[in-house]
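Working notes, structure below.
As you look at this complex, bear in mind that one protein chain is not there, while each of the others sits in place.
Labels run A, B, C and D following the written order; every chain starts at residue 1.
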Amino acid sequence: MAQPTLTFPRPVFAKLSPHPFLLRSLCPQSESDPAGRTNGRAPREARSINIHTSSLSHAHGSAVIRTGDTTVICGVRAEVLPVASIPQFRPRAAFEEETETSKRAELKNYDLLVPNIELATGCAPQFLPGVPPTALAQTLSTRVYSLLHGSGMVDVEDLRIWKRQKKEGEMEVDEDGEEEREEQELVGYWVLYVDLLFVSFDGNPFDAAWTAVVAALKDTKLPVARWDTEREAVVCSRESRPLKVRGLPVACSAAVFLEKEYGEPGEGRHWILLDPDRLEETLCREVITMVVDCSSGETRIRAIEKQGGTVVGRELLRGFAGVAEQRWKEVSKAMQ
Amino acid sequence: MADRRRINGPPGATIPPIYEDASDKSVVTRQPPRSRPANAIRQTYLKTGVTPSASGSAYLEVEMAGKPGVSGLKLSCTVHGPRSLPRSSLFSPHIILSTHVKFAPFATKQRRGYLRDPTERDLGSHLEAALRGAIIADRWPKSGVDIIVSIIEGDQDRETSRQQGDEAWDMMNTLSGCITVASAALADAGIDCVDTVAGGVAALVRDDADNGKPKIVIDPVPSEHDKIEAACCVAYLPTRDEITNLWFKGDMPDDDMATYMELVQQGIQASKHANRVLVQCIGETVG
Amino acid sequence: MPATREPEADLSVLPKADGSARYSYAGYTVTGSVNGPIEAQRRDEHAYEAHVDVIVRPAAGVGGTRERHLETTLQSSLTQLILVKNFPRSLIQIVLQVESAPENDYVNTKLVQASLNFAIIPALLQTAVLALLSAAVPMRATATSAIVAVVSQDGASELVADPSPREVEAAQSVHVLAFTSQDELLLAESEGDFTVKEWDDVYDTAKRICCQSGATKGESIEMVLDEKGDNGPDMRQFLRSTLETKVVADLYWK
Amino acid sequence: MPREAEPSLNERQFVLQALTENLRLDGREFDKYRPLELTFGDEYGVADVTLGKTRVLAKTSAEVTVPYVDRPLDGIFTIATELSPMTSPAFELNRPTETEVLLSRLIEKTVRRSGAMDTESLCLVAGQKCWSVRVDVHVLSHDGNLTDAACFAVVAALRHFRKPDTSMEGGVLTVYTPAEREPVPLSWLHSPFCVTWSFYGEEGEIALLDASWSEEQIRVGSCTISLNRHGEICQIAKLGGTPVEAVALLQCTNVALTKVKEFSTFLDKKLAEDAKRRDKGGLMAELSAENDR
C-alpha cells in the first residue's frame, strides 16, 4: 500500500512557501517534468508584448500595453505654457549658440515633460487607493522622468511655440517654415503630461511603463499652434502634426533568484529570470535593468540599473547586453 | 504646495489648447441627432478577469457615439477581499464596503489631478449605496472589501460642457457604468449578492428637431440633444424589483408627477438592458 | 569655492546617535546618522531580519520623488552589507543629511529636481558605510563607490572621475559603480549614451578607484597609465585610514 | 515609532536637588549658555551652529517663482523646520511632533512675523514673478534648547546669504548666474534672537538659561523671549506650565537683552571674518578653481 504523501495544489504551495515553490520548479525534476519557471517560461524568456495605440480620445497620444498579466495605459496630454508664466524664463541671447546640452537643459529647467505613474488602482492586492504614492511608484516615476530626458527622445524645438510677424504680404502660417522674411519670437512651449495608469500589475512595471511611454509619444500629435495677436493668446488650429520622437530605447529587466533564501550572498546556485512576474519579484533582491537602442543599427546602451546584490558582475552584465538586444527586436516589432 | 510625492509640472499654470474655431458658433458641428430608438442603449462591452491578481475584476466599454471627439465610457474595476479588518478597527457584524472611484488624468477634457475631487467622492458614495443593497453583507462579519473603479475614459463630449456647462449629465452615465462594472467584478470575486445590480440612465430631453417637445430617452448622450431638462440614474435589482440607489437631477414642474415616475421607469428599463449584458458576461465566465 | 581634492571624513560627529559620520568629497558634504538595532514599527517588522531604513534629506527644499529613488537604491545596497539576520524584527535607521552639493555657477538651478541624481550616490553611500562602521553595526563587508563620466573632448572621448556638475551636464554618459570590500560589484547605475566597450573601460577605472589597495590584481594597468584624466582617489585606502584613526582614538588606553 | 525615554525617578529627584543647591550637572551657572559656535559653509547662506552638544544647520536658498495670488507685491519667505529621525528616532517624517510645531511657530514669529526681512523687496514683476527665499533648518543633534540654537542659525544663514542679481530691461527680467554677476545680499531690517528660560520648583522659582536635554525633560515650564539688540521685543511665549512671578519674568527679559546683544555682536564679528576670508579668494579664484577642475 502506497505511503500517503502530503501534497498541496500549486496555488497553495505557492502561497505557503513561495521560495521552495519556485526553486523546485527551476530544478529539473525528470524528463517528464522539465525545469522552468512557475509561470511556465524559461529563465531567459520574456512575456510577449501587445501594444495598442490611440484608443483615448481626450489624450493627444496614448497607448495600452499588455504583457502577460501586466496591463498599463499611458496617455500623453499637451498643454500650453506661455513664457510669461515661466518664472525663471530667460530668452537665449543671440551670441549663445544652441547645443544639444542647452536644448536638454531647456527641456528640463522648464519642466516640459511631466511623467507620473499611478499604481494605486487596485492593480494588485498591495496597491490600494487612498494612500499617497508608494516608494515604488515614486521611484518608477523618477526613472521614467530621467530616461525621458537622458535619452533625448523629445526635441525641445518640437515643443516651442512661435509668434511670427510677416515682413510683408499675407502668407499661410506654417509651423516649421523658416522663411527669412518673417521674424519670430518665442511665446510659449507645449508641456507634455505623460500619465501612466496600471490596470493590472504582474511584475516588471518599469519595462511595461517605459514601453507605454515610448509608444504613446510616438502616437502623439500636437495641434498646430500660433500666436493670435488679437486675443493675445496661443491658439490652435484643428490640424495637427505628429511629435518627432528620436530613437527607440527599450528597457529590459531581470531579477536574480538565489537558491538559499536566507543564505550568505554568493552561496548556492542562482538563476537570472528575465522579465520577472510578481511572485518572482517578491523572491528576488538583486535586479538589473538595461535600456538599449538599436534603431541606429549599432547597439547603444541608454541606461543601466543594477542593485540589491552581488551576483551580476562584469561578465554577466556584458552578456546581458545581448539579451537586451534580443528584447529590443521583439519590442520594436510589436511597435510596428 | 506642490505634491512632494509626485513629479509636478511647471510652477506657472499651463493652459489646455484653445482652438481658433472654438469661438464662432458656426463651426460647432453638432452631433447628428440621436439615431437609436429612444428606448435603446448604446452597444456595451463587458469583460471580467482583467486583473488576475485581484479577487475580482471587470472592464466595461460603451461604444463611442459616431463622431470623433466624443468618447465612449471606459471603466476598469477591481475588487479586493473579503479580507479581515485591521485589528484597530471596531467590530462590525457585516462586511464593510469601501468604494473608490478615480478618474485617470486623461479621462476627461480637462486634465484631472491625482488628488480625489468632490465629484469622485460623490460617485464613490453613490456606488457604495448602490452595491450595499445588493451584497449579502452579514455573510462576512468583521471583514471588509475594497471596490475600486478607475475611469479610463469618461463619457463626455469635448463640446458639450461649453454648450450646457454642466458635467452632471455625463456623471450620470459614468455612475451607471460604475455600478454595472462593479457588479460584474463582485460576481467575478464570488461575493454573494441577492441579485445582480446594474445601472441605467433616463433623461427628459428637448430637441428642436421635434419642435421643442420634451421626450424621454434612455442612455442619453448629451451632445445628441439640444437640451436636457432632467435625468435620473437608477441602480436596480431586476429579480427583486428593487432600486438600491436613485440619483435624480434637473428641473421639472413639481406637479408633473407622471413624468417623474415615467423617467424613473425608463431608468429601470435602461438598467434592465445593462443587466442583460451583465448576466450574459457573467454567464460566459462561470459557464 | 574649490571642492576638496581628497575625501575627508570625521566619525561619530553626532553625540546623540549610535553612530555617525561627516563625509565631504568633490564638493559634496553629507552627514549621516545611524541608530539601531532599535524597535521596528509593525509595518516594517521582518520576522527573520532587521529592516534597513534609509532617509535622504536634501540640503534645501523638501525631499521629492528623486530622494525616494535614492533611498531605494541605497537601501537595497546597504541591506547587502549589513548582517541583517543578526537582528530579527528590529530596525536599523540611517539618515543621510546633505549639507552641501557642488554648485554650478553657470546656471541658476531649481530647488526641486525630479531627475535621478547620480553624482550624489557615491557620497551618500560612503557616508552611510562610515556611519554604520561608527555605529559598530555588524557587517558582511564594507563598500566603496565611484562616479565616472564619459566626456567627449573634440571627438575623442575620455573618462573623468568625479566630474563637476558642468561636466555631468555635458557628459555623454555618467556611471556610478560600487564594490564591496570583496571586490564584488554591488551597484551599477548608468545613464546617457554608450557602448558595452565604453562601459567596460568605465568599469576598470571605477574598480581601480574603489578597490586599489585591496585588490591590485593588475587591473589593466597600462590602460590606467595612458589615460590622462585624473585617476581619482584610492577609496578603499581612505576608508581604512579613516577607521584606523577612529580605532586608535577609541582604544587610546590600550 | 519608538517613544522617547522618560527620565528616571532618581534623575528627576537628583537634578532638582542639585538645582536647589545651585548646582547644574555640567557645572554651569544658571544664566550661562553652553559654548556657542558658528561656522559658515563654502556657499552663501549656510550656517552651522553648535550649542554644547546641540547642533543645527540652516541652509538658505532662493528661486524665482510665481507670487501668491493674494499678495502680488510680496515675495515668498518660508522657514522649514522639519525634525528628522536624525534628531532622534522618536521623530518621524511627515508626522510633526509637539516639539517640531512649537519650534517652527516660535521661529516663524521671531524672524518672519517680526519683519526681519523686507519681503516686498523680493517682488520682481508684480503678480507675476518674485523671489521665493527659503531657509531649511536641519537639527543634526538635539541636546536641549533647540529654539535658541535654531533661531540663531536661521538669522545667521539669512544674513550670510546672497541671491542672484537681476535686472529689468524692456519688461524682460534677467536673472544672472553667479558667473555673470556677483550675487547680492537680502534687504535685512533687524536681527531678532530667541532666549529661552526653563523653570523649576513649585513656583517655578528656579530659572535656567539654555537648558540641556536632560534639564528640559524635567522642567515645569519655559518661556522664550525674542528680541533684537535694540531691546525691541518680537514675541514672548510662556506656553502653559507652572505660573511664574511677573517680576521674575521681567528679570528674565533684562538678562535676555544682554544675551541678545552678545549674540548680535558675535554674529556681526563672524560675518565680518567670513567676508574677509571670501575677499581673499573672491569670485575670480572660485572661477579659476572651477576651470582647472
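The criterion applied here is as follows: a residue touches a chain if its C-beta (ideal position, glycine included) is under 8 Å from a C-beta of that chain, and two chains touch if they have at least 3 such contacts.
The rule we apply is simple: contacts and distances are computed from a predicted model.
The UniProt record for the undisplayed chain lists the protein name "Ribosomal RNA-processing protein 40", from the options "Centromere protein M", "Ribosomal RNA-processing protein 40", "Trafficking protein particle complex subunit" or "Translation initiation factor eIF2B subunit beta". Though it is not drawn, the left-out chain touches C, D in the full complex.
Subunit C meets the missing chain through residues 12, 18-19, 35-39, 81, 83, 86-88, 90, 133-142, 180-182, 239-240, 243-244, 246-247, 249-254. Residues of subunit D in contact with the chain left out of this view: 2, 4-15, 17-18, 21, 23, 25-27, 89-90.
Here is the rule we go by: only the chains that are shown with their structure count from here on.
Comparing chain C-alpha centroids with the centroid of the full set of protein C-alpha atoms picks out A as the closest.
Set against one another, A-C and A-D show the most C-beta pairs in contact at A-C. Seen from the C-alpha centroid of subunit D, the farthest chain centroid is that of B. With centres set at the average Cα position, the gap from subunit A to subunit D is 44 Å. Computed centre separation for the pair subunit B/subunit C is 51 angstrom, with centres defined by C-alpha atoms. The centroid of the Cα atoms in subunit A and the matching centroid in subunit B are 31 Å apart.
Residues of subunit D in contact with two or more other chains: 63-66, 175.
With touch defined as above, residues shared between interfaces to two or more other chains in subunit C number as follows: 62, 65, 68, 107-108, 110, 114. Considering their complex, residues 48-49, 65-66, 68-69, 71-73, 76-77, 79-80, 85, 107-108, 110, 114-116, 140, 169-170, 175, 180, 182, 184-196, 199-200, 203 of subunit C touch subunit A.
Contact residues of subunit C toward subunit D in the complex are 1-3, 14-17, 29, 31, 33, 35, 38-39, 41, 55, 57, 59-62, 93, 95, 97, 99-100, 103, 105-108, 110-111, 164, 166.
Put simply, subunit D touches subunit A in their complex at residues 63-66, 128-129, 172, 174-175.
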